[in-house]
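Written below as structure tokens is the structure these notes are about.
With one protein chain removed, the remaining protein chains of the complex are shown where they sit.
All chains are identified by letter, namely A, B, C, D and E, in their written order; residue positions are counted from 1 within each chain.
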Amino acid sequence: MCLGIPGQIVEVTDGERQMAMADVSGVKREVSVACVAQGDLEDLVGKWVLIHVGFAMSIIDEEEAAETLEALRGLGEAQETLEAMAHGVSALEGTQ
Amino acid sequence: MCLGIPGQIVEVTDGERQMAMADVSGVKREVSVACVAQGDLEDLVGKWVLIHVGFAMSIIDEEEAAETLEALRGLGEAQETLEAMAHGVSALEGTQ
Amino acid sequence: MNMMTGKMRDERVTLAHGGGGKAMRDLIEGVFTSAFVPDAMEDQARLMDAALQEPGARLAFTTDSFVVDPVEFPGGDIGKIAVCGTVNDLAVGGARPLWLSAAFIIEEGTEVALLKRIVMSMKQEADKAGVRIVTGDTKVVGRGMADKVFVTTSGVGVIAPGCDLSAGRVRVGDVAIVNGVLGDHGAAILAARGDMALSAEIQSDCQGLGHLMQAVMHAAPGVRAARDATRGGVASVLNEVAETAGVSIEIEETALPLRSEVKGMCEILGLDPLYLANEGTLVVFVPEDEADAALAAMRAMPEGREATVIGRVVDGMAGRVTMRTLFGGARIVDMLVGEQLPRIC
Amino acid sequence: MNMMTGKMRDERVTLAHGGGGKAMRDLIEGVFTSAFVPDAMEDQARLMDAALQEPGARLAFTTDSFVVDPVEFPGGDIGKIAVCGTVNDLAVGGARPLWLSAAFIIEEGTEVALLKRIVMSMKQEADKAGVRIVTGDTKVVGRGMADKVFVTTSGVGVIAPGCDLSAGRVRVGDVAIVNGVLGDHGAAILAARGDMALSAEIQSDCQGLGHLMQAVMHAAPGVRAARDATRGGVASVLNEVAETAGVSIEIEETALPLRSEVKGMCEILGLDPLYLANEGTLVVFVPEDEADAALAAMRAMPEGREATVIGRVVDGMAGRVTMRTLFGGARIVDMLVGEQLPRIC
Amino acid sequence: MRFTEEFRDPKAAKALLKEINKVVDEIGATKEKPVHIMEICGGHTHAIFRYGLDKLTPAGIEFIHGPGCPVCVLPMSRVDECIELAEKPEVIFTTFGDAMRVPGTKKSLMQAKAEGADIRMVYSPLDALELARRHPEREVVFFGLGFETTTPSTALSIQQAAREGLTNFSVFCNHITVPPPIKALLDDPHMVLDGFVGPGHVSMVIGTHEYDFIAEDYGKPIVVAGFEPIDLLQSVLMVLEQIRDGRAEVENQYGRVVPEHGNAVSKAAVADVYEKRPTFEWRGLGEIDESGLRVRDVYKAFDAEAKFGIGYSAESRHVEEPEGCACGAVMTGRMKPMHCPQFGTGCTPEMPLGALMVSSEGACAAYYQYGGARAIEAAE
Partner (left out) sequence: MRFTEEFRDPKAAKALLKEINKVVDEIGATKEKPVHIMEICGGHTHAIFRYGLDKLTPAGIEFIHGPGCPVCVLPMSRVDECIELAEKPEVIFTTFGDAMRVPGTKKSLMQAKAEGADIRMVYSPLDALELARRHPEREVVFFGLGFETTTPSTALSIQQAAREGLTNFSVFCNHITVPPPIKALLDDPHMVLDGFVGPGHVSMVIGTHEYDFIAEDYGKPIVVAGFEPIDLLQSVLMVLEQIRDGRAEVENQYGRVVPEHGNAVSKAAVADVYEKRPTFEWRGLGEIDESGLRVRDVYKAFDAEAKFGIGYSAESRHVEEPEGCACGAVMTGRMKPMHCPQFGTGCTPEMPLGALMVSSEGACAAYYQYGGARAIEAAE
């Protein structure tokens, strides 16, 4: 349920009705930005939004996303270090 | 224009609306008999009528039709007699 | 255990049956494959017939789409027509029909039972004609995007070495023979459609002409050309042949075999039976000295019982078809312009 | 003198053009015959090809009806699809396509200019594929009884002696190769239809695969089977082959070639690109040791530039197709049930 | 008796032709100095060509094909109005097949249908009425086309609709009457006419006395005729005999169908529903006084002209006939079809320019179809 996909606002198409064009991997669809409009609609151009049934429902927090990914990268690296250490230990053990 | 064809009334289908079934060489169509109805509609059954655009417009006078054909037959026979006579004359002439 | 059995459990075709998935496979297996080609795994039939490999043999290839409304009518249905029509197109060219393809365009909402009836009647007719339906296809379109079912059949046949039937070979003096009464199909469809609220017990003449053609070719080896008269009627066939051969054709009004109901229908609607559609009417052109043999051979078969000479090829303007009316007048029988419309007022 | 010239002077097709008379002849001569078979006088083509008479040669016969909406779309039109689709059905069976038939069902009101464009694109595509459209038919149906134009093509080809491509020959260890990106046709049609108000610059992949198949058979003589993935997408082809051959097939999610716009379209509508329709997508199964040769041969041709291995045949439950997801999970890729519907809410 | 085949008997035809030849000789008519007989009715024109009677009758008889084909005399502006009605989304436009191919200014009903208008061919106005009953959400308009024979059917249908209280049925009335154009033709100083074959089916409705003025005021013979070949030959013979004998009478060859006083019910229905228009336009003939009918005010609810504000009564929209069209001259007998410069080239049944080429009852179509290339050769 609730299929939501990230898209980028590329153009305001109807200011009065709060409609804008969104781009999803090169596919364009006019969406309502009523739920994410604050002040000048043009400010939305370039922003990534989460789209559901033709409505932009949330502006994606790019920083937050980057942080999440960064943390995961950190997790991976930490594991690799640990593994290398474990390998080192077992290697050592192997020499016994 | 005014394509009219003879058909035979075979059944009264809707007395109130004055509709009856007509048969044209085995093809059936419901027609209005409003224009040819006199007294009991059932009296029309078996009668030949002249049909135009779904309306029986005239009851065909069968006697009259027979007389016309009879007269033509008479004409043909008269001609044949005359011809035979003419032939006889020319035949006679031929003997001269 | 599931109470419902068989592959095709829906009562009506939905768009799902055209989607390329299981529903489509169920439709195909439940309705089509069982009657036609139970063992086809590839989307092509692979075939050979010894007659095709004889030196001088030729392959005949023809196609027709069928779109009749209503799809079932007295005397047949769209499936029967689809098989007969293509078998006939092969046969009248002198080919022995071998294989047919059958492609169905089905309107969403069409009853599966109707499809099954159509398919069964195709199988029956194919068996009768001695051809096999070897490959097929189904497509489903939305409501109002088609009229129940359209069937397109293509046919492959073999023409024996030396056999060459063609309109171009028709000569002055040849005789034109039809196998039976004219216009039954057109009149039956008019009645079945109900638009004009006419009813009549007319059956479509829909039938395969393959065996009849074989008989004619055997009895009258000099046969020049043959046609099955469909849309546009016998008049169109005569005009086409007259034009191709560069001759005139003269037919006799009194010789035209017509059922009384067909005459009646034509009178009511101001139509000319010469232009009414047929689906099993053969027009053959044979040299005068083979006419009697051809007639006798045709009359010996059910499809040709009422065979009769309707006219002959005469010297005259190329492409001209004339009809001698019943008391000696003459009129030109031209090609129809468009479809024949009722002429009433 | 009459200012209007040419046989077909109407702007739109009316029922008169289906009536079997002069109007129909004008439509046929003005639009169809000029492009296809200028000299056909009989309603059947008469043909022969030396290859067909070689001992051991087989005739391939196939048919498809085409019903695409819209009839013209980025990358092609119904005519192009109708030729490519039937050429491809012949080609993937190992046959050399020789002759096509083309039957048109035309809705009253269809623009004649549209028909002409469709016919021209058929001619172009046939020329490219080296086949001849040798026989045809037109029917006209009333408004709302069809969707502009339906085209049914049948094809006849010749399979050289000894050549035997079939799904049943696929073996464990074989490699599955596609010629390029998947789902372009389905996505292009979705966008072109406008129902979901999505726009994207996706072209249908509609193309003939005859030459590509010849190249594959030459480079990888051991090629087992081939399919063109149309309705139901690559997933359906894989399932069909797995079932017929009684094997399992495992594909790699990361190996699937997909255009970014097609991915986008699928994400928006909750669709799976494996089930999207294609019209020029070849799936070939080759023995492992011929895979590189097949790939190289395909990549040397424009139709195969993006050819890639998507999976292989493995031991396992007959008919099972699985996909290894991008981080090692596995899921079953079943046949679609009906058509794929947008999954949104 | 089926009242059809019996009147196609070759023997009778032969006898009549012999008699006709004899009378033509007696009159002294020749190809160069023929007797001019006008068959008023398009049905007669059709029958003459269908049975080849023009070629069977002696050269001393020249048939003039009259204005009695309702399709042929239908002005382009009426066709345009039909199309305008048919293209309204709420309208189901119903018509006899006859009208489908008549060219309007831009297109025919056939072409309008192809473009999407909901146009249905019916056999009878009763079928249109039935459509109205079945589609209460739509407006069913019936195209009331035709002469006195057809007018009662639409009048009775309107009466029936009124009885049933149908609110979605109307007739686009373009009915016309036969006597006025005959009078107009007889008043035309260019017209050469020696006698008339009268319209049998019109007469079965109006009777024979409506033609009295032809005999009495203009001294021309007229014989009301049936539509079988024997009927026509006999009627021609009767006209010839009147000419030979110096008589000018209204005679009735078609007595089996035509009563002297016509059909009372029909006449009453027409009088109840319709009234004469002061004037009406005929294609090729122009305006003719009191030659058309319109729906009376009491039946306004069933009058498409009133309902949709369209038609002859609305703001005049007369459209010029296409250039080079000689239909008027042909219809008045001043020109033979094959002498029209458009015949067979700019004007063919496939691409008719004038209305006479559309209906198979039109003189030009009849010449083209049944005289075919021969007529074209003659013209070249």
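Everything that follows uses one rule, which is that a residue touches a chain if its C-beta (ideal position, glycine included) is under 8 Å from a C-beta of that chain, and two chains touch if they have at least 3 such contacts.
Note that the structure is predicted; figures quoted are calculated from it, not measured.
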- request: Write out, one label after another, the shown chains that touch the chain missing from the document.
  value: A, C, D
- line: Answer key for D:E267, D:E290 or D:E303 versus the chain not shown reads D:E267
Task: Quickly run down the residues of subunit A that touch the omitted chain.
output: 1-6, 17, 25, 29, 31-32, 34-37, 48, 50, 52-55, 57-58, 60-62, 64-66, 68-69, 72-73, 75-76, 79
Field: subunit D residues that touch the omitted chain in the full complex
entry: 195-198, 267-269, 317, 320, 325-332, 334, 337-338, 341-345
Message: Suppose we count only contacts with the excluded chain; which residues of subunit C make the list?
response: 1-2, 4, 9-10, 12-16, 22-23, 26, 108-109, 143
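Rule of thumb we're sticking to: only the chains that are shown with their structure count from here on.
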- request: State which chains count as neighbours of subunit A and simultaneously of subunit E.
  value: D
- request: Determine the chain that sits nearest the middle of the structure, using the mean of its CA atoms as its centre.
  value: C
Message: Among the chains here, which has the CA centroid at the largest distance from subunit B's centroid?
response: A
- request: Go ahead and note the Å separation of the Cα centroids belonging to subunit D and subunit E.
  value: 56
Field: Approximate Å spacing (C-alpha centroids) for the pair subunit C, subunit E
entry: 38
- prompt: Which residues does subunit E have that touch at least 2 chains other than itself?
  reply: 4, 14, 70-71, 96, 101, 110, 123-124, 127, 146, 150, 349-350, 361
Field: Set of subunit B residues in contact with two or more other chains
entry: 1-3, 5, 25, 29, 53
Query: Looking at the whole structure, which two-chain pairs count as touching?
result: A-D, B-C, B-E, C-D, C-E, D-E
